[in-house]
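Okay, so here's the structure we're looking at.
With one protein chain withheld, the remaining protein chains of the complex are depicted in position.
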């Protein structure tokens, strides 16, 4: 039998035949690989992990069984993690090994493909946000928001140190933000919502000299579209605080671009394009004004020329980054979400501006339509505010946990916000089941 | 809205914007595409097919629903269509568009990759069969057998015109063979099996001056391994008839190579490597002796050199083929199963000789073991012959259709051969469920 | 640089008989093959792929091959594990498969104007063979012993080979001066011996056979059948149907017209459609809705179908109504046509290809199919208009045969390689000297066609010396085909032998 098979008890991904291994050990003058290790006995591990080696078929079979243990529910869930239908060609192209198994573009001469794709991603975000600088990605919307707050600590023109965020901010964002600012001089405070969007009067009271950063979302965590984002921006501007807007690329295809309402930074979840439902995995959108360019966290791709004066792309302004600047870097981020950014750009280019706007418009219309259907039911009120909605809205019922449990039995998952409030999110992926959801609501609340 | 979207009611795969279409029409001096067609009114079609255009998501959803209507049975089915576990990497690599969407290698300078892969496939079959010539593929085992018979019509050294095949030949092969020889001078006759393999005495009686072609399978359609293939070959040889052996690459990894028992041609189903269960789609194996080289049907890839004297591959001996030789071609085959051949070669190279032999050995041992377990049941006899088996074997029961129906209710599919005979096929893909199958047999036959 | 052969990366000899459960006389003594680790395998085939042209690489205007873009979603659905079943399954347990096959039979019948369709033939040539076998069975059943099949000189080589394989004498019909069938020559050629005329329409230089109705009459009057080669159907989608022109039998190249991938040469699929009178001869089994048993061969479930048609062999009205009327509650069954020719494939043909074709037709619908032919024809005309090469015959549709004139068409093709495009089919059909048969399909846009035209014109303008030296920018330079054919080396075993032989020769 061949040496390769003889080594089959080792790593299936180490391509050494027994003969090759022997020749290599021989060249190094050692008897076995263990002789090459310089580990003192006192810390050497001679135990076992107790993990058996398994064939590929067994592992695949096991995992398929494991995932089959998830209940098959039709999800009407959102609140920060949204999925739209991702065309098969995006999977196909992004899965090409040249993209998937490559790494950071330290050698631009042999990584022009990914560099150009990231440059295009940046460009799409520039168009969507109206801001001239967008980076190659943050981890997700929460860390993008947190990095934006830290940016304000580096660039703010006021002496303020307060970060103002909605009290209704999703916990995952707030808790991440709290951790990120913990090492800075910033502190986080909240402003209230009125009717599920910013209470401008209350905010006006709160914004002041100590304000470094004001964050507003549109759509908000309950899907409400801020009716007057510019007013929030004006309040921030009056006190030279950074104005940061949270949104996503689908919403931004339709909504007024943040730059035009005074946004200094835009953050959000760009994985609404290109990424299927993935248990919260995301793609942090980060764009800002040009004057903050050298304070931007994360990677940037820029245009340049090669030795033949042909257009070429390269990572640029790397002196902001940790591998050069160490503790004075703009962030510690290194590995990011580049591949997800690639997918988001592919998806955007597939849809084109019309497709994006159509998708966004459906997010408005479908939410309104499903809300109206629910509202028509006895004992159900939807939405619970007087706003326009994007994808999702709140629903009032008598016994929210009970209704949610009942819906689950009918095969539907919705959010339970409190004893009397549910939240429902409608996208192209579940809209065909919306009538069934409404029927289930009717049955459960009857 | 963009021209592309405006054209969205057309083909989504025609990339013309409305502006581009207009400019092109303008350049041609016509108002619309219809003006370019030269179709007389009397045969013009102005009806509708009644097929609505659907979005990608809808089509994918529809087809998933359609396939979900197949019952989820664990298959113990063989009889000519076998599947083994295909490693994920084979899917991944063969799905690369450079392979999948390319066509026949008419321009070798830009198709070296596929040409080399086919050359490697041919080489693997040469090793497995022991014969020096293997083509790039036939459609499946049935058409390969039929083409082999036609080959005997072109090259035979006798005046005979009888094609001798087992009476137990699978109907799909026999019926295809009958069609193919219908236009030749050949006629098909059968020889009997004894204990599920060739009845040598009877065969000796049948072979004679009028015999052009003798076909034997190992394993046979019921999984029996021919105990003395050489004896069949000798009978053919005595009368200068072509001796053709049917097998498959997994079986050939373990069994005596056909060339050494006198085979002039080897045919069979090579899709046992690389191809998942696919409702009978196949890959026709075709290999033969060197002296028939210029009579081989199908494509051949050969080594050559390029203008820089570097090794290069090319389709060769194309004067055998229909696009050059027209009605004097060795076959009408043009489009073949090249991509499946690519996958088979990948799978073989992944397994290596050890892996192939291990897999083949399992086909022998698992069949024997499951047969023994079934044989131990009251009222069940397995196998029904005294042969060694490869993958599959026959099973005797009192009421075969009833038992098969009962097994189906337990979630298993087996073959029903007649009122008292079933057939069971065991591979790496179902062997883990073999104990459950035996238990179901026990219950159903109790 | 070359990628080494698998056998040069690893070659291991094992003794399969050692420790086998089989007796020694049944096992082989040696098996020597490469065995690569997964990382090595991935690199090997990734590198090979990098030396291969594909639709995604750029224009692929091979005339008569219809190299369309193959949409990704169709690959996805073909990979659905629920579709991966064994062909011997009890039909009641694979209703999903049968529903799809039935639906595809319906779609194809409607698109071609045919009455009944078999999906079994695994390729276009297999479809031709099936169709001619059906014709033969029809004649034999009617007691007609006919011996000839007429094929235009410009036809695909498969037509000739198919007719010969089916045992017919081939009568070659010269082209008329206008590039179309010479009706007088046809009249002279037909006789009591005429089993069928095989025809492609538009023909292989892209021309519509304007006299098709007359042609059909001539053949039918002689008692022959009219066979339609579907290779060029992409030109006619939604605009003309072979059934309406008088064809009795046709095959569909789903890997051409319906955008299934060509896979480096295959698999494809070559379903065959026939008129009602021939349905009972189709290969077995076919699929029908349960309850349709009374209607011979009728694959359609529409009440408005062809029941009332007269004389299928002399023009008919194939109205399938809505081809898209599968309903969820329907169940399906297999049945054997009464006088079936038997089988042309061991099982049901190339299932994974048929899935894709069905998905594609469903995606495009009427509008998409109509637009596909519109843009395919627009593209061919726009491209030809930009060329410096003459196009002798027209008006053409989805493809045209330019002539390289004094230049060698194969050399011009090699020159084009250096401009980053795939050249057209060369030196065929023979009716055009130094032909460059070009079919851009609908998937190229204006800019892409202009780039392609530029490659054509630049190569056409190159000197003979430049063309002889071409290509220079490809993975391999000009490959010596003569050497390959003169001394065939068809396996790595042969390379070793060849090397040993030459070493021995040198050593002597």
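The chains carry the letters A, B and C, assigned in the order they are written, with residues numbered from 1 in each.
Assume contacts are C-beta pairs under 8 Å (C-beta built on N, C-alpha and C of every residue); 3 or more make two chains touch, one makes a residue touch a chain.
Worth saying up front: this structure is predicted, and the values here are computed from it rather than measured.
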Candidate in contact with the missing chain, chosen from A:141, A:198, A:272 or A:382: A:141
Full-complex contact with the absent chain, from C:11, C:50 or C:403: C:50
Touching residue (missing chain; options A:160, A:223 or A:355): A:355
For subunit B, residues in touch with the removed chain: 1-5, 12-15, 17, 87-89, 91-93, 97
Residues in subunit C touching the chain absent from view: 1, 37-40, 42-43, 46-47, 50, 54-58, 69, 71-72, 420, 443, 445
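Please note the rule applied: only the chains that are shown with their structure count from here on.
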Distance between chain centroids, defined by C-alpha means - subunit B, subunit C (Å): 19
CA centroid of subunit A to CA centroid of subunit B, Å: 47
Subunit A: positions in contact with at least two other chains: 1-2, 4-5, 87-88, 92, 97
Where subunit C touches two or more other chains, by residue: 10, 12, 14, 35-36, 38, 42, 46, 71, 73, 75-76
